[in-house]
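For this view, one protein chain was removed and the others were kept in their places.
For reference, chains read A, B and C in written order, and residue numbers begin at 1 within each chain.
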Amino acid sequence: MTLWKRFLTNRGALLGLAILIAVIAVALLAPVLYPRGPWAMVQRPFLVPFSTDGLPLGTDTLGRDVLAGLVYGARVSLLVGLVSTLMALLIGVPLGALAGFYGKWVDEGAMRFTEFFQTIPNFALAIVLVAILEPTLTSITIAIAIVSWPPVARLVRAEVMSVTKREYVDAARLAGLSNLSILVRQVLPNTVSPIIVMASLMVATAILLESSLSFLGLGDPNIMSWGFQIGAARTVIRSAWWLSFFPGVAIVLTVLALNLIGEGLNDALNPHLSRKGRS
Amino acid sequence: MSVLKISDLSIALPKGADREHAVSQCSYEIGAGEILCVVGESGSGKSMTANALMGLLPEGVRVDHGTAEFGGKDILRVSEAEQRALRGDRIAMIFQEPMTALNPLMRIGDQIAEVYEAHNRHRPAERREKALELIREVQLPDPEKIIRAYPFQLSGGQRQRAMIAMALALEPELLIADEPTTALDVTTQAQILKLILDLREKHGMAVMFITHDFGVVAEIADRVIVMRYGEIVERGTAAEVLENPQHDYTRRLLDAIPTGMVPQSVEVAKAPALEIRHLKKTYNTGGGLFREARAVRAIDDVSLTISRGEVLGLVGESGSGKSTLGRAVVRLVTPDSGSVMVGGTDMAALNDSELRAARHKVQMVFQDPYASLNPRHRVMRALTDGPIAKGVPKAQARDRARELMETVGLGADAVDRFPHEFSGGQRQRIGIARALAMDPELIIADEAVSALDVSIQAQVLDLLRDLRQRFDLSILFITHDLRVGAQLCDRIAVMQKGKLVEIGPVSEVFLNPQHDYTRTLLDAVPGGGWGQAAE
Amino acid sequence: MKLLKATTFLVAASMATGAVAQQDGGRLDLIVQPEPPSLMLGLVQNAPTQMVAGQIYEGLLRYNTDLEPQPSLAKEWSISEDGMTYTFILNEGVTWHDGEPFSSEDVIFSTKFLQDNHARFRGAFSHVESVEAPDANTIVITMKEPYGPFINAFEAGSMPIVPKHIYEGTDYATNEMNATPIGTGPYEFVEWEKGSYIHLTKNEDYYLDGLPHIDDLYYRVVPDAASRAVAFETGEVDVLPGGAVENWDVARLTEMDNVCSSSKGWEFFAPHAWMWLNNREGPTADKRFRQAVMFAMDREFVKDVVWNGFGTVPTGPVSSKTNFYTDDVPQYPYDPEKAKELLDEMGYDGTPVRLLPLPYGETWQRWAEAVKQNLGEVGVEVEIDSADVAGWNEKTANWDYDMAFTYLYQYGDPALGVARNYVESQIKKGSPWNNVEGYVNPELDALWEQAAVEPDNEKRQELYTEIQQQIVEDVPVAWLLEIEFPTIYRCNVKNLITTGIGLNDGLRDAWIEE
């Protein structure tokens, strides 16, 4: 069975994929759905959900449409999740690859560096970074990337080490290929699967992290994101539960979807570990 | 009187498997004190029956039809609890991989005593005593120490002995041994086979011995069953089957076995293709925080020469340094000192860029057909990457690749396929074509046929023999299997613990070994006596 | 000499306000937010410190909600006709919490201590020639020149009296006793569980008979606004000082049984919110742009929605609660069309402007968002900057902003709390509290100066009216709101707010009805 087919037989993964596609679609269509943007004060504040036509999820503390905020928030969550993951990969993959491929002092040095970053308390570091750089979309993304690359480096290092031991890599050496070309063309492509699985989970974690930072008031004030919505609404949670409830659900669903996809990919890539596979 | 009587047994595979039944309509019995060998190649379904008897069938696989009568009951139909009561008590089993078959976190003594615990025998204190007795019985050294040892502290052979001790704990009527010696070195294998024979003698238990190796069959079997695709194709006493096989398949299997018949070697006296002088390589393991540094001499002052057109067999057990030597010749390992002269170049002395330019001189055929080809690259790429890097024009390299695929018998069109579309034997052929594509002066074949089934092994050896004649190849053929070595090589070199202990023409080494170790090795070859008798 | 007030009336007066006889005893839990850095009021004067330490330390005077002086450590006081001499008669039998007697020596020492450590005190005392203590219970202050607002500078936050016997000759900042403050106030320090609560207990030897009434005060530290609301709901705390919960919660909480709220107790501070508009550069340097901003903002909407109806839209720089206020000034109603006209007139090219909100919680953030939206509607693109308290400070103090939110206290008199933001002499980099916008108007500077030293109140009013009229025309900053911080408390807590600084010194008279 091909990877894709195996993936599609996994009901959880399919559900995840469906949710994610929906979220992406909504994010892309945001300007079409709500041309006035998420900040427009459209009605009385604190309108209860399902009470007013056109405002199915009610309005927030300034009379802004909660649904519009959710729709625009999808863009930010996905963007921060994706970009910070990409950045983390850009740091972690080369570092891990070099460490795993060259071994010896390169490995030693790279792993010390990685360990160093793993010793610094992650979330605290993210907070300090955002506070220093001042909360903007860029600084938040950078901070998330900086705290999330070490596991990537470790994974890639382990994978590269294991792939480098395979005989076809020896064969490539004997073919006279250069180290760089072996690393890039023979080794790395064969480590892609676990990296993809990890990346899908990292996007999920990054979304959670972004929302946590926003909750602490370290969000970009010009950007409507889900974390921002919850953070802004937490003080009114008693009187206007829906303001933090719906963005919370949006986060849970998106993160859940990404996790389901990650697990589905993992199962599809490692059929011998999945429960349905034969021993 | 039969201990076990299997009638009309069929075991169904789950949907989507390559065939419907792992085992179909098999009937046989094992008598008390009898050793029955179940022989077959991978996928023949030979282990499935054993698993069914033990109630250890993998998920999705189930008994479809038939009975297995043991102690007056059909043990395929009894409840899980009854089956559990049988397991380890009246039927015991040992497995192929001694390295993984023991719980790494438990002491050997506890793992043995656990058998008593599982069946509620003896008081805890006595269990230890019993375990100690068993350890003595399977001739493990220093029993008091072994009982407290963890599996990782034991060698493969010792672990297999510990496994046997466990199996013997409750004096089973039937011992099922699933390829118990396949993963062991040849000398260890001989010892374990002897141990099983002794124990059979002493306890009179029946043994169902599953193997792929007719050599082992010759050593141990009373009766033999040959299986193919889940069906029994031949049965009889050991002597009948080995000497007078009735079924084509059996005959082919037997023919495929390198018999150990020693060919008269051709004298080759041309210029040397490879000259190794005083080669040394020492590995320093450990030196970390938690362990003491240890120096292992993988290659200890080895010198040898391979003439142009010669095939030199390099044999030795695991850890003898034979593979390290092969890898040092291609400079996948950099030796500490000494020289490796190939066509006037000292491979051991080149720097990185010189080395890249000289790589094509020596090529290698690897052991694992599944790991030696990049799963993401088409065959064409595997065959042309090297030549192109060497400077051969692309079109020419591609033509050559097609040609080579014809040569190794896969057809020119096969270049556009991915490795996973080929079987293990076919992949080894691709590996050989890849080596040839570089027009090397020397080929290192590192256990190139070890991972293959016997019949496939024979085909690949035939191909090598053929190529050798057509292209006048110089080959360093590394193997742990002396019989294979004897078939292809002109001269044999024997390595032990990094040292070259003997080197000479095949006939000399086999018929008139000079070194004790060589003799031990030859004696340990299973079915050695039978092989010679066939001559 | 003219005797202004006598002490004995006050106790009687406050007794009279309660119909029921006052009860002693009980425990009161209050929120303090954020956790104060220190309780040594002489060294640290930020809001939470003032709120807690105001029960421990005392000033010479207090001020009622009409900002009239009331006795505190001084039982009587007088001002000479020429406004040059202030005489205070101190209460007798006052002791420090450690039992040492209090005397005029402590007051003299405090003026020295505060000169070194208290910026606002330093400002007010720059007009003072000398301080003398003719006897143990008398203080005589001689001025360099008459200074009208001086009588408003004696409450505990402006001039806390600190113990000489503890601080004299020591390094004030590192004195170990800072951790266990000793004052003369109605409550004594017991313990401070950092991050959790501060416990004060009744001063049994307080010099006013029968006061205080409550046995124990617990100032609770709850960092999250929503949790603070929960704490009040679940009955864990009894008093939410102004600003302790977000405004949206106020309405909900006050609807609960036995819950009262009051907007009183802020008259002395009269917190006044505005946006600094950078008068030096960018579009905000143009008066028409600044006026357009005023017209573009729907300040009533913000008051109603963001502040839940609390507060008053201001007419200009002086709060309606502060002395010498006038509403006879140019008006800036919500008028986007007018704003657009002004922008067209100046030829505004669409340059985006940065807006720096005040990092004090969700209310302020919403406010910034509303302003952004309002300005966006008249075609001014606003980019909200973000910064925490330190970053906000840094940016405003170094003039790195286009528009920036702030709010400041007025301390009862324009000369104390208003002039500093508009006179040229107060344009100094490094402080976020002076003339940060860079407004320069020499003509007005002269009027400010004149008004400060004018002894006659009617004349002062005239001067301040003129100032207000001119300055509102110029819009150096965009005035947003006279902030009201309602205090929410259980109705059985009586006499909680009796002065112009409310909770900061109010617990002296408070009592709990069983």
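The rule we apply is simple: contacts are C-beta pairs under 8 Å (C-beta built on N, C-alpha and C of every residue); 3 or more make two chains touch, one makes a residue touch a chain.
To be clear about the criterion, contacts and distances are computed from a predicted model.
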Candidate names "Sugar ABC transporter ATP-binding protein", "Membrane bound protein complex subunit mbxG", "Dipeptide transport system permease protein DppB" or "Monovalent cation/H(+) antiporter subunit G"; UniProt protein name, chain not shown: "Dipeptide transport system permease protein DppB"
Visible chains in contact with the missing one: A, B, C
Selected residue (touches chain absent from view) among A:Pro31, A:Pro56 or A:Pro121: A:Pro121
Identified contact with the non-displayed chain, of C:Trp367, C:Tyr409 or C:Tyr422: C:Tyr409
Listed residues B:Leu4, B:Ala131, B:Met163 or B:Ala524, member touching the removed chain: B:Met163
Contact partner of the left-out chain, one of B:Ser42, B:Asn103 or B:Ser303: B:Asn103
Residue, one of C:Asp304, C:Glu394, C:Glu449 or C:Glu513, that touches the chain absent here: C:Glu394
Contact set of chain B toward the excluded chain (per top definition): 54-56, 84-89, 92-93, 95, 97, 100-106, 114-115, 117-119, 150, 152-153, 163, 166, 285-286, 288-291
For chain A, the residues touching the chain missing from this view: 115-116, 118-124, 127-129, 131-132, 134, 204, 208, 211-212, 215-216, 227, 230, 234, 237-238, 241, 244, 248, 251-253, 255-256, 259-260, 272-273, 275-276, 279
Positions on chain C where the hidden chain makes contact: 27, 29, 34-35, 37-38, 40, 44-47, 116-117, 119-120, 122-123, 173-174, 178-179, 193-197, 199, 216, 218, 220-224, 226-227, 230-231, 233-234, 236, 359, 387-395, 397, 408-409, 428, 430-433
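Everything that follows uses one rule, which is that only the chains that are shown with their structure count from here on.
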Sites on chain C at which at least two other chains make contact: none
Residues within chain B bordering two or more other chains: none
Of all residues in chain A, those that touch chain C in their complex: 39-41, 45-46, 61-63, 131, 134-136, 217, 219-222, 231-232, 234-240
Contact set on chain A toward chain B in their complex: 166-168, 170-178, 186, 189-190, 278-279
Chain C to chain A touching residues, read off their complex: 224-226, 229-230, 233, 245-246, 248-249, 252, 305-306, 357, 359, 361-362, 365-366, 368-370, 372-373, 376, 383-388, 391
